[in-house]
Structures are given as C-alpha cells and as structure tokens.
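Shown here: the complex without one of its protein chains, the others still in place.
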Amino acid sequence: MDPVTQDLNAYPFATEVRVRLSETDAVGIVYFGSFSTYMDVGRMDYLHHLGLDQARFPGHARHVPHLPPGAVVQAALSFHSPARYGDAMTLYVRVARLGTTSYTFHFLMTNKRTRRVVATGVLTLVWLDEDFRPMPIPAEFRSAIEAFEGQHLQRD
Amino acid sequence: MDPVTQDLNAYPFATEVRVRLSETDAVGIVYFGSFSTYMDVGRMDYLHHLGLDQARFPGHARHVPHLPPGAVVQAALSFHSPARYGDAMTLYVRVARLGTTSYTFHFLMTNKRTRRVVATGVLTLVWLDEDFRPMPIPAEFRSAIEAFEGQHLQRD
Amino acid sequence: MDPVTQDLNAYPFATEVRVRLSETDAVGIVYFGSFSTYMDVGRMDYLHHLGLDQARFPGHARHVPHLPPGAVVQAALSFHSPARYGDAMTLYVRVARLGTTSYTFHFLMTNKRTRRVVATGVLTLVWLDEDFRPMPIPAEFRSAIEAFEGQHLQRD
Partner (left out) sequence: MDPVTQDLNAYPFATEVRVRLSETDAVGIVYFGSFSTYMDVGRMDYLHHLGLDQARFPGHARHVPHLPPGAVVQAALSFHSPARYGDAMTLYVRVARLGTTSYTFHFLMTNKRTRRVVATGVLTLVWLDEDFRPMPIPAEFRSAIEAFEGQHLQRD
C-alpha cells in the first residue's frame, strides 16, 4: 500500500544524516516530526547534486539563495523501525513524479549499519510564481530531473 | 481525495496554537515540518481533555508521565494556505478510527482570524507493549474515545 | 553570579508555555535547545502585550509581519531543575536593559505547579537598519518599554 518502493535500485541518489540528540523525544527514539527535516536534507542534497539548488529559476523564492521555488503541498511518512541518538541513516532519494506544476519526491530511510528500513516518505512540491500561484516547472529544471531519473520517472 | 473532513461539526474538540518564530523558515511561512508539532499538541490536548494523558495504562512508555503508550506509525499532511509568524491557528481534533491495536487522529487546522483552512493532517498510532510489540488498546482508553466521538467513529 | 533575578516582583509580565513532546530528548527531559524557543515565545508575548509586535517600525525586517526589527546577538541560559513533557511553565519576562541600539530581555522560567525555578535566560537584541547595520532604537519603542518597566530598567 506504501507507494514508496524499498528497491534500492530505483533510487539514483543517496545521502546520509546522523541522528542528533535534539531529534529524539522522551521515549528515547527519533521524534516522528524530525523525519520532515530528514526529507528536507534529502531533497536539498539531491538538488545540489544536480546543480539545481540555485535561485536562478523564475518563481517566488528568488530572495532565498540555494532554494528552488517550490512550496510543499503534501507530506507523508510511514515508520517501520525506530531510530536512536547517534544512529547514521542512509537516505535514498528519487523524484518519482514530475507533473506540469508540481513534482513528488520519494524517500527511503535505512539504518546505515543494520540496513533495516526506518521510514519511507513522500513530499510533493508545487512551483509558485511571485504571486504564489502555481506555474509550470521551468524547462531546465524539468530536463535535468528527466535525464537523471530516466525511465522510472512518472510524467503527468 | 483528502480523507480529513473540513466539516467543523465532525470535530468534538478544538485547541489553539500560535506560530512561533522558530517554526517559520527562510520563505517567511511556517516550515512544513512544524505541523508535526502542531499535530502533537492537538493530540496531547485532546487526550488531556479526556483525562487519558496518563501513564496509568499498560504499555511501553510507562516511564514517561502524561504520555499514553503509542508510537506514531503513519503521518500525513496536506497544506492549503500559508501560516505566518504570530498567526493563531485553531486545531480541530478527532479520533476518526479506532482499531484493535491502532487508532487514527484527524486534524483540521485553520487560521483563527480568517477561518481559512491552513492544513489537514492524519496521525496513526499503534499501542505497544513493553517489548515494543503491538497490543490491544486498553478497554478504558477505548471506551472513553468511543463515548466522546460517538457515531462518527470508525471501528475496525 | 546569574544576572537574572528570581524576585518575581521585578517582572512586569508573565506568560505560559506547555512542554511539547518534540521539545524533550532521549533522557526524558526538555532538551536545552528548546529553551531558546521558550525565550522567543516570552519575548513575542511581551511585545504583543505592549502593542510593539508590529512591522511599523523602521528597520530591516519590515517584510515580516508582527516582528520588530532586531537580531539576537547574545543568548544565555542557566538550568536549575528539569522540565518534562506536559509540564506547564510560567515565563516571567522583563526588559532589563535598554541601550542606544540594543536591548536585553531577562527570563525566569518556573514550573507552574511546583513554582520551582526551571531556568533563567538572557537575550540581547540589536536594532538593525535595512543594510543590517545597528541603528538607534525608535523613540516610540523606547518610551513604551520605559513606561512599562519603570525604575528597574537599566539605561546605557
């Protein structure tokens, strides 16, 4: 039922985070809200890898260096096993869907040492113009994602 | 497609948060990850209202005062309009589903002044025993939720 | 040695926070970094009470509604006793010093139920112009603080 595949080969990119004390809660495991931050790190590192984390694109957020214009419209996470303070996690990242004005990241987060799946996540962003209305994703951004993701990318 | 209803009458409980500076990001609006914290506040206030935020229940988290034993297994959020520093938000909270070992909160978050919908959220928790295995939700917890939610509550 | 007085009468203003799960860490008590957020809440509520949380003042942050222009240049906290998930804390807030371009908040944070001191804090902000250079605190802001704090206020 989880749309996020656990097949590592589907992910063209991976990065890493290490759990910080501030990200754990009173039960001693990573607080579920901290995973939003991990998705953000995964997204940023993915875009940086492709040279897409630039303010050169048209859109609403041109005053923010290294942030492509896009607003999160949906976020979802499923938790499979706990992560703890000091754990290193591998974040596998892909853009699974590229629409006209929005696109969707999938994340597979595993314990680096045990390789156990910790969580999966989905993040959908919409590209916004300077009046915060959806606008078409620029061609340069689109073609870079298409070239990197290849045939697995869903277009709609 | 959003399972979370925007009909205010479906929610037996509401609470309030005010946006903190630390919860906004470089674009000047609330960072999407901050909404996990708002769901947590809504959940805690709901359980407190029913006297259910106690460590008296069997389960894994008995060492944490005021935290009923449950681990978040799924979280989802949809964002409808931005919230900004200083905004007051009304959080409408309901338990929409009560299963054998898990239950699901729905959240409707609105701008208190404009009444515009800011976000909707879903949070599913599973009750865990001391070895972190799912266990049936205790009868006292179950019947308090059933009485409070009434006929709208989905049981499965 | 702590410059922050524990004499409640020195504080013309108080507000309240309740500890959220996300603010506790793996040891089960509030993570020390969360207290920065509490100082921010205390500061915001203090300024709101005086009608000073407005973007009407000259300075660098005019695009941020409800945020007077000022950047934190120093922050310090001392921890006296632990706070836990669900604890309500009373935040006593004062402006202890009003300089030409900078001013200093003091915070006394107590457990609302036990009245025990949890933490004390100091936050110094500098007023910045649109080029992020220090500028004199506007007269209206200054006189409102002076009137509210009275004779205890240190001027330099």
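A, B and C are the chain letters, set down in written order, and residue numbers restart from 1 in every chain.
To be clear about the criterion, contacts are C-beta pairs under 8 Å (C-beta built on N, C-alpha and C of every residue); 3 or more make two chains touch, one makes a residue touch a chain.
The structure presented is a predicted model; accordingly, all values stated were derived computationally and were not measured.
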In the full assembly, spell out which visible chains the left-out chain is touching.
A, B, C
Touching residue (missing chain; options A:Asp53, A:Asp129 or A:Glu146):
A:Asp53
Would you write out the residues of subunit C that touch the absent chain, in ascending order?
26-27, 29, 31-34, 36-37, 40, 60-61, 64, 67, 71-79, 82, 132
Subunit A positions in touch with the non-displayed chain are 20-22, 28, 36-37, 40-41, 44, 48, 53, 63-67, 84-86
Logged for subunit B, residues touching the omitted partner chain are 21-22, 24-26, 28-29, 31, 33, 84-85
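To be clear about the criterion, only the chains that are shown with their structure count from here on.
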Indicate which of the five shapes (line, ring, star, complete, other) describes how the chains touch one another.
complete
Chain centre (avg CA) closest to assembly CA average -> B
Centre to centre, by mean C-alpha position, how many angstrom separate subunit A and subunit C?
35
Counting only Cα atoms for the centres, state how far subunit B is from subunit C in Å.
29
How many angstrom lie between the centres of subunit A and subunit B, each centre taken as the mean Cα position?
24
Name the residues of subunit A that each touch 2 or more other chains.
26, 29, 31, 33-34
